[in-house]
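Structure record follows, encoded as C-alpha cells.
A single protein chain has been removed from this complex, and every other one stays in its place.
Labels run A, B and C following the written order; every chain starts at residue 1.
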Amino acid sequence: MSEDIIYSAIIDEHYEEPRNFGKIENPDENIMETNPTCGDTIAMYLRLGDGKIKDIKYVARGCLISVASASILSERVSGKDIKEILKMKKEDILSYLGIDLGPAREKCALLSYDALIKMLKKYESETNQ
Amino acid sequence: MSEDIIYSAIIDEHYEEPRNFGKIENPDENIMETNPTCGDTIAMYLRLGDGKIKDIKYVARGCLISVASASILSERVSGKDIKEILKMKKEDILSYLGIDLGPAREKCALLSYDALIKMLKKYESETNQ
Amino acid sequence: MFDPVEIRKHFPIYERFQRENIVYLDNAATTQKPKEVIDAIVNYYENSNSNVHRGVYRIGEEATDLYNKSRENIAGFTGGKPEGTIFVRNATEALNLAANSLTRMIGKKFEVLVSRMEHHSNIVPWQIASDTFGIRLKMMESNIDRPLSWGDIERNITKDTRIVSLTHVSNLLGTINDLREIGKNLHERGIYFIVDAAQSVPHMPVNFRDLNCDLMAFSGHKMLGPSGIGVLQGTPEILEDMPPYMGGGEMIKEVFEDHFIAADIPEKFEAGTPNIEGAIGLSAAVNFLKNLRMESIRQHEKDLIAYTLEKEDELNIPSLISYGPRDPEVRGGIYSFNMRKNVESERPFGNEVHPHDISHLADRIEGVEVRSGHHCAMPQTVSLGVYATARASFYIYNTREDVDHLFDAIEKIGKRMIK
Partner (left out) sequence: MFDPVEIRKHFPIYERFQRENIVYLDNAATTQKPKEVIDAIVNYYENSNSNVHRGVYRIGEEATDLYNKSRENIAGFTGGKPEGTIFVRNATEALNLAANSLTRMIGKKFEVLVSRMEHHSNIVPWQIASDTFGIRLKMMESNIDRPLSWGDIERNITKDTRIVSLTHVSNLLGTINDLREIGKNLHERGIYFIVDAAQSVPHMPVNFRDLNCDLMAFSGHKMLGPSGIGVLQGTPEILEDMPPYMGGGEMIKEVFEDHFIAADIPEKFEAGTPNIEGAIGLSAAVNFLKNLRMESIRQHEKDLIAYTLEKEDELNIPSLISYGPRDPEVRGGIYSFNMRKNVESERPFGNEVHPHDISHLADRIEGVEVRSGHHCAMPQTVSLGVYATARASFYIYNTREDVDHLFDAIEKIGKRMIK
C-alpha cells in the first residue's frame, strides 16, 4: 500500500493550510465540540443571515482527518442555504474527503459536521419562533 | 448399560433397609447436616466412651446414595476407635460404596461422613481440654 | 417445514449424542451450540481478534465493526434499539444491574414487587438492594397452574410500589405470563416494569416494545449462544437516567482525579473489555433462530409439551406427579415432576424418589438428561410442598421420540425404586 492512497493529497493540503481558520467576533452562533476518544476539539463560529451562511470560521485541534475535514467543510458550506445544508447527509461529507474511513476515524471526520448541524438547528429553532 | 451396574445391589439393600436408623436419647454428640444443592438432610447421634464409638444412629432424608452411604458408614464405624476413624479418608468411604460417582453425587455420599467427622473433632477437642 | 432431525445436523455435539444415545432435555439450564455459532467465534479468533472501540488499525476496526453489528442484530431481534441494548454476562447480571442502578436512580425508600414464581436472579438482587439501600421487597403469591394476571398484580401494588419485576416464563412450571396488559397498566400508573425474559426470548417471538416494559433481561447461552454473554435491553430514556453500575475503561468520556463523566448509552453500562466473541457468537445464534422463525419454534415446543401432557395422562403412572398449567397455550416446553409412592411408605425416611436419583438413573438407564433440584426457584419449589423436582425442558432439536424416552426412563425408575 502506498502512502498516497492512504490520505489524499487534498487532505494533506487542507491539513497543512486549513481554510477559514480563525475566529469570528460576535458570531450569530458558536459551539465547542469534542471527540472524547481522542480529545479532538473544534470551536466553530457562524455569521448567518438571509437564510444563508455568510461566514464560517473555526479553531481546530486534532488529527489530520478532523482538521482537514473542517477545512473542506468550511469551503463547501460558505455562502450556502441553511436549509440545503441541513439536507446534506453524513455520507456526503465522507465522500468529499475521498478516502475510505474505518468506523473509528469516521468520528474524526464528522466532528466539524456535527458542530455545524447543531448550530444550524439551534438557529432555525430560534428564528422560527 | 444395565441397571445393575448403576447402583449396586448392596446400595439398594441399604436404601431399602437402612441399618442403625433412629435416634439416641441423650447422645454424647449430635449434629444436623444438609446438602444445599438437593436438600438432603441427616441428623446423627453418637454415644462415645473409652476412645470408641459405642453407638451410632441417624435419621436421614435423601437420595439413594446419601441414605445408603449413611447406613454403610454406621456399620463400619460402630465400635471402632475414634482416632482410627479420624484417619479414614474420603476415598475410603467412596470405595465402600463400590460405584463410580461423579462429582455431583460425591457430595451425597459424603454427607454422613462429614457429619460424623465434625462430631468426632468436636468431641476430641472438648475432651482434650 | 420445521424438522428437528435436520436441525440436529447443525449441532456437532449430536454426533456424540447419537453415539451414546443421549437424549438432552436440559435446555432451560443451557442449550447446545450449532456449528454456525462455533464457526463465528473461531473465525473471529483466527482473523479479527483485537480489542474494540479504540483501534484505528485494520483488525481493531474489524473487531469494532463486528461487535457493533452484533449489537444491532441482537437489538433488532427483540425489537429494541442498539443504544438500549447492553451486553452483560447473563440475565443474572442484567437484573443485578437493573436492581442496583434503578434503586440508586430513585434515590429513596420504596417497594419492589416480585412474584413467587421468580428465579433467584429476580429475587436475590432485590434482597441485596434491600440490605444495601433499605428498599422493601414484596413477594406476591402466584398460582401454580395459571399465568399471572393484571388482577394479581393490582391487588399487590401499594402507593409505595415503584418497581414491578416479573418473569415472562417460569423456568420451573413453564407458565407463560401474558405481560402486555400488566405492562400497560403499570405504565399508566408510572411504575417501572422489568421483565426477566431468560426463558421467553429463546423460545417464542418476543418484542420488547409490545411488553410495555422499561427493562428486559436475557442470557445468550439459553438461546444457542455462548455462555458469558447476556443482554439488558431498555428504553433509551430510562437508561440515560440510570447511574452507571460498574466503572472502568470504555464506560467513560473523561476521568479526573475526583470525578468521571460517563459515556453515552450503551457504553455507559459496559465497563472494561467486553465479551467480544460472546457478542459475535450470540449474533450468529440470533441469525440461526431467525432462520428457523420464532413462531415455528414456539409451535414446535407447544407440540412437544402437549404431547408430553397427553402421554402423561395416557400412561397414568401412579407414582408420577407433575406441576404447572395443563393448557399448552400458556405453557412453555418445561416439564417438572416428582415420583412417589401412593401409600405411606414402610421406609422410615419418606416415600419420594429423590429427584437426584431420578436424574442420575434417567441418565444411566435411558441416556435421558434431566436436571434435578430447586432449579434456582426455591420459593416456588417450596410452595409445591417438595424440596426439589426433576425437570425436562425442550428445544428446537428435541422430538416426540425424546419424550417417549423420557417416559420410558420414568417407568423404569418407577419399577426400580418403588417396589
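The rule is simple: contacts are C-beta pairs under 8 Å (C-beta built on N, C-alpha and C of every residue); 3 or more make two chains touch, one makes a residue touch a chain.
The structure presented is a predicted model; accordingly, all values stated were derived computationally and were not measured.
Asks: List the shown chains that the missing chain touches in the full complex.
Replies: A, B, C
Asks: Taking the full complex into account, find the residue in C:K33, C:H168, C:H203 or C:H405 that is in contact with the omitted chain.
Replies: C:K33
Asks: Which one touches the absent chain: C:G183, C:P202 or C:P244?
Replies: C:P244
Asks: List the residues of subunit C that touch the chain left out of this view.
Replies: Counting only subunit C, the missing chain is touched by 12-13, 15-16, 22, 24, 26, 29-30, 32-33, 37-38, 41-42, 45-47, 49-51, 54-60, 89-93, 95-96, 104, 119-121, 123-128, 131-132, 137, 139, 219, 221, 226-229, 243-244, 246-252, 254-260, 271-278, 356, 359-360, 362-363, 368-373, 376, 378-379.
Asks: Across the whole complex, list the residues on subunit B that are touched by the chain not included here.
Replies: 36-37, 102-105
Asks: Extract the touching residues of subunit A with respect to the undisplayed chain.
Replies: Looking at subunit A, the ones touching the missing chain are residues 1, 3, 5-7, 16, 18, 21-22, 37-40, 59-65, 67, 105, 108.
One rule holds for everything that comes next: only the chains that are shown with their structure count from here on.
Asks: Ranking chain pairs by how many C-beta pairs touch, which one is first?
Replies: B-C
Asks: Quick check: how many Å separate the C-alpha centres of subunit A and subunit C?
Replies: Taking the average C-alpha coordinate of subunit A and of subunit C, the gap between them is 47 Å.
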